[in-house]
Every structure is written in C-alpha cells, then in structure tokens.
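What follows is a short report on a single structure.
For this view, one protein chain was removed and the others were kept in their places.
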Amino acid sequence: MNDTILWYTTRGAGAVSLVLLSAVVVLGVLSSVRFEAPSWPRFLTTGLHRNLALTAVVFLALHIVTAVVDPFTHLGWVAAVVPFSSYYRTFWLGLGVIAIELLIAITVTSLVRDLIGHSVWRVIHWLSYASWPIAVVHGFGTGTDTWAAWMLAIDVICIGAVVVAVGARLMLRSPDPLAADRAKFRERVSRKVVK
Amino acid sequence: MTLLSLFAGPPSSAGAENFRDHTTRLGHRPRGDRALIDTLDKSGLVGRGGASFPVGVKWRSVQSRSRGSAVVIANGAEGEPLSRKDRTLMALRPHLVIDGALLAADAVGASRTLLYVGEAHGGAATAIARALAERPPAERARLNLLGAPPSYVAGEETAAVNFVNSGVAAPVAIPPRPFERGVDGRPTLVQNVESLAHAALIARFGDAWFQSLGRHHAAGTILLTVSGAVAKPGVIEVASGCSVDEVLALAGGVSGKTRAVLLGGYFGGWIRAEQAGSMALDPNGLRAAGGSLGCGVVSVLDETADPLDVSARIMQHLANESAAQCGPCFFGLRSLSAATTRIAARQADHGDLPQLHRWTAMVKGRGACRHPDGAVAFLQSALTVFEPEFTAAAGARGRRAS
Partner (left out) sequence: MAQTELWIDRTKCDGSRLCAELFPERIALDDWGYPIIAPGPIPGPLMAHAQKAVDSCPVLALALRRVERRPPPPPGTKAS
C-alpha cells in the first residue's frame, strides 16, 4: 500500500472524527437541556447523538489502524493502547490514546446501559467532558495540518460550538421540574443519625 | 357498652402496662408457628393500617417465600394527622405490640424484627423502648427500634422497607412488593401495630373468641380515633360492626348538628350525616361494599364548619406530603389542591370545577404508590357529598360554570 495514502487517511479520518465528536458533544448537551422545536423532536437529538457517536468510532478506528500500520511512524499496536509509550510524538499521541480509551468506556457502557443501570452509566458518561478536550489537544499537538487554514477553520468552528453549548448547559437550570422538590423531600425523610 | 380487648387491663391513666403486669394478666406469649396463620385466617382479622387486607393471607405470603431469613416490620409510623390510635396503643400496651411482632417473626420465619415507630410520637417511642428493656434477653436481641420520619408516606410499606435499606423513607415502585423482596432483598412482612396486637391476643385466646367480640358477622374489636365536633375526642376501642351513631355517643355526642363524617382519615372519604349514622364500622363489610374503614379515623363535621374549607386544607396537606418522585402525583395534587382552595375561597376561575373532575381522572393510578389515589378518592368523596356546596362556591365569583 502506498504510504502516502495511509498517511492522508490517518489525517483525514482524524479531522472527520473531530467534527463528528464535536457534533456529538453539542447534541449531548442539547439532549440534556431537552432542546426541542416544532420540526425538531427530541428523539432526533438523541438519535443523532447516538448515530454520530457510533460513526465517529468507525472513523477513529480507521484513524488509529492506518496510523499504526503506517511504516513511517513505526508505531506498533502497543503505542495505540499504552499511553505515552511511542517514540513518535510521545506526549501528543499519548493524549490521543487516553482520549480514545475514555471514549471506549463511554461507548461500551452506553451499549450495555440496561445491564449496569442509570447511575453508573451517567458517571462514566461525564468522562466525555474530559475525552473531547484531550482529543482536541491531541489533534493540535500531533496534527500535521494543524496550522493549515482549512484545519484552523474546522478547529475554530468545532471548539466554538462546544464552548457555546457547554456554557449554555452550565447556565440553564436542570430541566427535570421535580429535581429541587425531590431533594427537599428526601432530606426531610432521611435517617439523621446512623445507628 | 364499650368492649375492651386491647385496652382491657389497667386504665389509660396508669400509663404503659409493664411486662410483669402484662404476663400476670395474659400469660406469656405462646410460640408463633404456621398453625397460628391458619388461626388468623379463621379469626377474620384484617389489617388495621388502612388497606384492611386479611392478616393471615399476608403472613402466609411471606412465610411461603421465607427460608428462615424473612424480616418483620411492625409499622407504627402513623403519618395520618387525624389518627392517634397507633401511638396510643404503643404508649399503653407496648408489650402487646412486641408480642405480636415476635409471634409474626416466629410464624413467618423471620431472622430480623424491626419496630418502626414515628419519631414524633415521643410517648409511644419511650414506652416501646422501656418495654424492650423489660423483655428477656433472648427476645431483646431479636428486636430493633427505628424512628420513622414524620411524613405522611413514611408509613407506606415500600417506604418503610426503603428506610431500612437506604435510610430514606421514600416509596419505591413495585414490583417487587415487600412480601416478595423487601429488606436486603428478603421477604418482608410490614404489619400495622394494632393488627399485631390483635394477633397477640388471638394467639392466646383463639379465633372463636375474636369472632365473638364483633357484632353480627363482624369480628373482633377496632381502635378508632374520634375527632371533630364531639365532646370527648380521643381514641376508643369498640366492637367491630357497631354503628357510627354508637361511636359518636361514646365520644360524648356531637356538639351541634352533624353535617358529615370523615371516615378513614385523609385517605378516606366523606359520608353524609343521614347515611353515616347507621353505618356499621366493620372493616370486612365496608371493604366488601367497596368502601374502607382506613386507619379508623371518625371525624365529625358540624354545621359551623365549612366543608369546602376543610376539604381544601386536607388537599393542601396531601399535596405537600407528596414524595415528589412522580410527576402526576406532585403536579396533579398541587393543581387539584390549588383549584380546591380557590373554590373554597369563593375565588374560583370558571374552569376550576370541571378541571377538578378532569384532573382526578388524570392522576388516579399514575403514581408509584397509592398516595395520589388516596388523595383523589378523598376529593371525589368531597365532590360527591358536597356537590351543592361546590357548585355554588365555584359560581360565587359571578362567572357561570360552563
């Protein structure tokens, strides 16, 4: 296989993954604030969130496999699994490994959510707020195209969208109308002294 | 004539009956076993916590699933504001309650017995604690006293189980029900303290004796809390099947003219004075007729009180006591309570009364526990019994109900 094709595929799949994962984060935020519009029902948000996430996983697999088998980088499979174990761009690549491993945890727990229950699923899903920024920094650090105009534009749009979405999420109240009263009641009927 | 079985023995002024007097008067408690469950079936004893469910059937449902590690919870939480019978029983006859709890534990094969007493009922908790200290060490080791939080739903059976499991007395969705999986996942019997006290006497004197205490086809005695426009409000013990008129006479008679009677407490329903008088207070009979004695509250409304105002305040209390876990209960009861309050204040919007009917249908059956159902049933009884008053008040602002 032509080395250059592998190399371009790694970079291209990486860029596509960034766009997809940024959209996934934005859709996740929209889902948790219960965004809805006349022509945009709630299941569209949650459905897209899930489907784009799974698509991103496919592109990430492509990104990683082409990077590992590329003779130029001499990466080897270990480097793709153990963070900071590669000679090639050790630190930045290591971040990528961390990001993908967090994403695997998030994906697997989402697929078996029925078995593990809502609370466990939710805690692990919060790791997405760590996984996405680590992936972005990984892209900046290892990215061959980082300073190309088109890549910068993609970065600005993706980061901007996520920052706006997360900012809105932090400012809005919980959309569950019972949250405050439920907590008040539970406080009232909780055992005060541990026997 | 009042007939005493639970309150036989020293008068209430003597306070809690101690262990020595209790065993002198009644003998030590018998052994509980599966034969006791058959006896309870024949006695006709039904639960006194509000549901009037046959006690023998309930014990058997736990016993058949128990492998020696079942759990018994004696439910003395008594969150119903109009009821005082459980705390009075525990304060005066704690050893009957403890006997009943231990008999149940023996009969169903329980390895753990818990006494769940409302923490706000100081007298009852003190009496039970003192009584526990008087018991033989082998019995003391089996029993634990827990303080139930002062909320309406704390006495709901899944809330009691949840409190033991997690420290939070909030109801839990079913299935599984406590008799299937309760405390620590084990079959759990949650039984009202009065029911257990009756069982403690039935174990000694038999089912025929219990049957003979009631009127006509009714069995045993019942504890009632009489309140409202009566001369001597308080807790009394009467023969099951006696009439409301007799009960009101025992409570010193009604001051003024009776307008309606609230039977069963906030979870019960209104009955018009004309129908109430001769009504037989027999939990089995009422249940078969689709009604309920509930937790034995008999509260009298006379001509001086405003039934709408009383109903609105009860609805407000029930709405405030929602566990806020289920949307239809929390928001439904809040909407119902607000509309009822507006009508009672003669400030109703013209849609309020039709909305009451609409929302009661919308809320019923859509909570995890029966709290919203009880509130809805209460309101429906008010809407039926006080229909003329509601209609007049709803139109009082000058707007016509459409």
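All chains are identified by letter, namely A and B, in their written order; residue positions are counted from 1 within each chain.
Note that in this section a residue touches a chain if its C-beta (ideal position, glycine included) is under 8 Å from a C-beta of that chain, and two chains touch if they have at least 3 such contacts.
This one's a predicted model, so the numbers in the text were calculated from it and none came from an experiment.
**Student:** Where the complex has a chain not shown, which of B:G252, B:G327 or B:P354 is the residue touching it?
**Tutor:** Touches the omitted chain: B:G327.
**Student:** Just to verify: which one of B:R142, B:R181, B:R287 or B:R313 makes contact with the chain not shown?
**Tutor:** Final answer for the missing-chain contact: B:R287.
**Student:** Considering the complete complex, identify which of B:A35, B:I174 or B:A208 is in touch with the unshown chain.
**Tutor:** Selected residue, touching the omitted chain: B:I174.
**Student:** On subunit A, where is the contact patch with the chain that was removed from view?
**Tutor:** So the residues of subunit A touching the unseen chain are 31, 34, 41-43, 46, 113-114, 117-118, 176-178.
**Student:** If the missing chain were put back, which residues of subunit B would it touch?
**Tutor:** So the residues of subunit B touching the missing chain come out as 50-53, 157, 170-174, 177, 286-288, 290-292, 325-329, 331-332, 335, 359, 362, 366-368, 370.
Heads up, the rule we're going with is that only the chains that are shown with their structure count from here on.
**Student:** Centroid of subunit A to centroid of subunit B, CA atoms only: how many Å?
**Tutor:** Centre-to-centre distance between subunit A and subunit B: 53 Å.
**Student:** Provide the residue numbers of subunit A that touch subunit B in the complex, in ascending order.
**Tutor:** Those in contact with subunit B are residues 177-178, 181-182, 184-186, 188-191, 194-195.
**Student:** Name, in rising order, each residue of subunit B that touches subunit A in their complex.
**Tutor:** Interface residues on subunit B, with respect to subunit A: 146, 149, 151, 153-154, 159, 163, 167-170, 322-325, 327, 330-331.
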